[in-house]
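Worksheet: the structure to be examined is printed underneath.
As you look at this complex, bear in mind that one protein chain is not there, while each of the others sits in place.
Chain lettering (A, B and C) follows the sequence in which the chains are written, and residue indices restart at 1 in each chain.
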Amino acid sequence: MADLRIKIGKMLWKNPVTVASGTFGLEFAELFDLSKLGAIVTKTITLLPKPGNEPPRLAETEAGLLNSIGLQNPGLENFIKNDLPEYQKFDTNIIVSISGSSITEFSKVIKNLDKQPNIDGYEINISCPNVENEGIAFGIDKGIVYNLISHLRKITERTIIVKLTPNVTSIEEIAKAAEKGGADVLSLINTVYGMAIDIETRKSKTKNVIAGYSGIGIKPIAIQNVFRVAKVVKIPIIGMGGIRNISDALEFIIAGSSAIAVGTQNFVNPFATLDIIQGLEKYLNEQKIHYHDLIGSVR
Amino acid sequence: MADLRIKIGKMLWKNPVTVASGTFGLEFAELFDLSKLGAIVTKTITLLPKPGNEPPRLAETEAGLLNSIGLQNPGLENFIKNDLPEYQKFDTNIIVSISGSSITEFSKVIKNLDKQPNIDGYEINISCPNVENEGIAFGIDKGIVYNLISHLRKITERTIIVKLTPNVTSIEEIAKAAEKGGADVLSLINTVYGMAIDIETRKSKTKNVIAGYSGIGIKPIAIQNVFRVAKVVKIPIIGMGGIRNISDALEFIIAGSSAIAVGTQNFVNPFATLDIIQGLEKYLNEQKIHYHDLIGSVR
Amino acid sequence: MPYKLLPIFKKELINNKYFIITFSDYEMADQCHPGQFFRLKNPQQNFPILPRPFSVNNIQDKQTSFLIKIVGESTKNLFETKIGENISLHGPLGNGFKIARNKKVLIVSGGIGYAPFPFLLKKLEKAKDEIVFFHGGKSSDDIFSANVINFTEDGSVGKKGLVTDGVEQFLQKNQVDIVYACGPQIMLKKLTEICKQFNVDLQVSLETIMACGIGVCCGCAIRIVENGKMVYKKVCKDGPVFDGYTVVWDE
Partner (left out) sequence: MPYKLLPIFKKELINNKYFIITFSDYEMADQCHPGQFFRLKNPQQNFPILPRPFSVNNIQDKQTSFLIKIVGESTKNLFETKIGENISLHGPLGNGFKIARNKKVLIVSGGIGYAPFPFLLKKLEKAKDEIVFFHGGKSSDDIFSANVINFTEDGSVGKKGLVTDGVEQFLQKNQVDIVYACGPQIMLKKLTEICKQFNVDLQVSLETIMACGIGVCCGCAIRIVENGKMVYKKVCKDGPVFDGYTVVWDE
């Protein structure tokens, strides 16, 4: 059997397959044993509860999904009380995705979470395109990204994953700033800005007008971003954006991802992550290649 | 019958439907009368002939097309000698798409073309993602865009259309720079950076690795860009990116496009432009709305 | 809420707008409660991407059926999928209707909003309720049963007019304890206003676009007034059935 173990920052994953923040939750435990995943990434948590954006929040386009959830979440306190203990039951790496509107807020969240046991890493969501002044201001400016991450680096020993937005001119610049700031891992991509209009009512299909585009339609964009970032950083990349099955996952790995995350596809086939883990073993055996040699092996 | 006429820069179009540069040519005259179009945009021409990129140059993805043609074109002289006279036979607006590696080169091309009759406008391709140092350096920097366009503005009286790339952090900044420089019209979007990998050979599916992504998969991205740009400029927008039919076209118009262009879909249904012209008349009659009132009418 | 691949057991065309699709699975049939829904998708179909939610229409002989209106790509594809081919089913999901016991019940449906009621009817009959069923549609195509009081906008079948007008008249003359309703937003909104006048309990089943169907994505939010405050609730998990008086209806 192929060895799928991989070091992601300070974590050891039993396999390189995880889930994209906001597309997965404890509810999936009714369908399969979450311990089978290399890691679980929670939905993004903020210091205070957030009600989220006005509905409608979803629209399906011809080749993907638009969402403007607006980081709806119960807030740090409720998360620690209700959700975290449940996550901690699983024998896998728990990564808490966090966001904030200021460096102080980010710091507060991490300081609080650092007191909790069995959290293996933080994913810093600097890229969510749905919430004004939350995330977005950070993710598009390399100076701000550097400041934020180097600040957080001083606070925590745990693995810091920085999640990048594709909605920038040079994702390389942002990636390098995050690495220089002390990030252990990068994850990409967050959703692409998108919009759809109902031609009968002439209204935007999501109330928030500009939404986040995910699913198979963004896959070529995501692979391209992974490829570019992998060329300029030394830290590992968690690749995502439209991954549905093993062949999509392999594209990301060959492009330079050390691990991959399934997002929108969790809504379509909740077992997609498991299928990919299986498919990966099969591919490695067939192609007689070690997992580590596959990463970034594009010719 | 609905009145579809619209002023685009200094041109009067009989209807707001044209074709995207590089996806259309005189060859289509065998299929329908090109005079039916509001305008024809030629493929991008450079001062000297360009051989184009190494093959393979195309890959179809799950929801779109990747291309890395590399601006293959016969060069200005051959274009003027062989192609232009053919284009001039049609009773429609002829827009020549041009690109160059320096302001001087752009200027030379426009000075030459300005001596030719029956050219109605120039589309300045500052956004083609396939050719290093040609286009790409212009399209992502607002200062450079402003310099280029204000320079060209002094040279020609004809309509200047600036074609924007979506691969930037703030398309609004670039759009405003083009408008300030003296552009009469903006067209958007050019292709989105994309990439696909053959998991058997582990090679990039296009030799040039990073390619331009077009077709239905980019539609939500394009509509979003049109919406954002329409909010910050006064000049008209030619919207494109994934338009296949009347309902796609309407989304772009409602988002803020004064006219629309069909690209990749020309390869699928060469009559798509004509279908859209017909569909537009039907929609305007049914909804009892004037074309001008539809533009940017999103609520 | 299991996720299963099941072959289509039966398919019945009602007319060119509606059909019923049936699956035979004991476990599935036993778990369902009226008002709950399943997410259905033909796994062979790549686009549209998302499974679509459909209410349990009826359960008979351990067979679970869905009444489906053909409105777009997914419903068309479900219609075209042949008997014996596999469909993925995720469910039962959501809360479902609260069953009244020994009450005077009025059911009100509009168009495809009829879907969840045959199953509810069965349970209400067992609960010894006294039941009146009003259904409205555009024309005879939208009428599913002769055993209910039908209204059509064009008068082609049943009474001519809107079902809500019928309800208003009925409530003026008859005492009712609880109203169960499903249909277009505009109908439910009107119905809420009417029921309020008569102070009748009101359970409405709502629709929104859904991505996950299980409370994960927060995509299906609607506005509910709770303790005098507007909050977002999830149609998939907190609903699809809500107390009609708490819903903040769209303009």
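Simple rule for what comes next: a contact is a pair of C-beta atoms (placed from the backbone, for glycine too) under 8 Å apart; a residue touches a chain by one contact, two chains touch by 3 or more.
Because the structure is predicted, anything quoted here is derived from the model rather than measured.
Touched by the hidden chain within the whole complex are the displayed chains B, C. Check B:G75, B:G182, B:P270 or B:G296 against the missing chain and you find that the one touching it is B:P270. Touching the missing chain, out of B:I126, B:I216 or B:I277, is residue B:I216.
Residue-level contact of chain C with the missing chain is found at 46-47. Touching residues on chain B toward the chain that is not drawn are 22-25, 27-28, 30-31, 43, 51-52, 55-60, 62-65, 67, 69, 72, 215-216, 264, 266-271.
Keep in mind that, in the parts below, only the chains that are shown with their structure count from here on.
Under the contact definition stated at the top, the chains bordering both chain B and chain C are A. In this view the innermost chain, defined by its CA centroid being closest to the centroid of all protein CA atoms, is A. Measuring from the averaged C-alpha position of chain A to that of chain B gives a distance of 34 Å. With each centre defined as the average position of its C-alpha atoms, the distance from chain A to chain C rounds to 36 Å.
In chain B, the residues that touch at least two other chains are 62-63. In chain C, the residues touching two or more other chains are 46-47.
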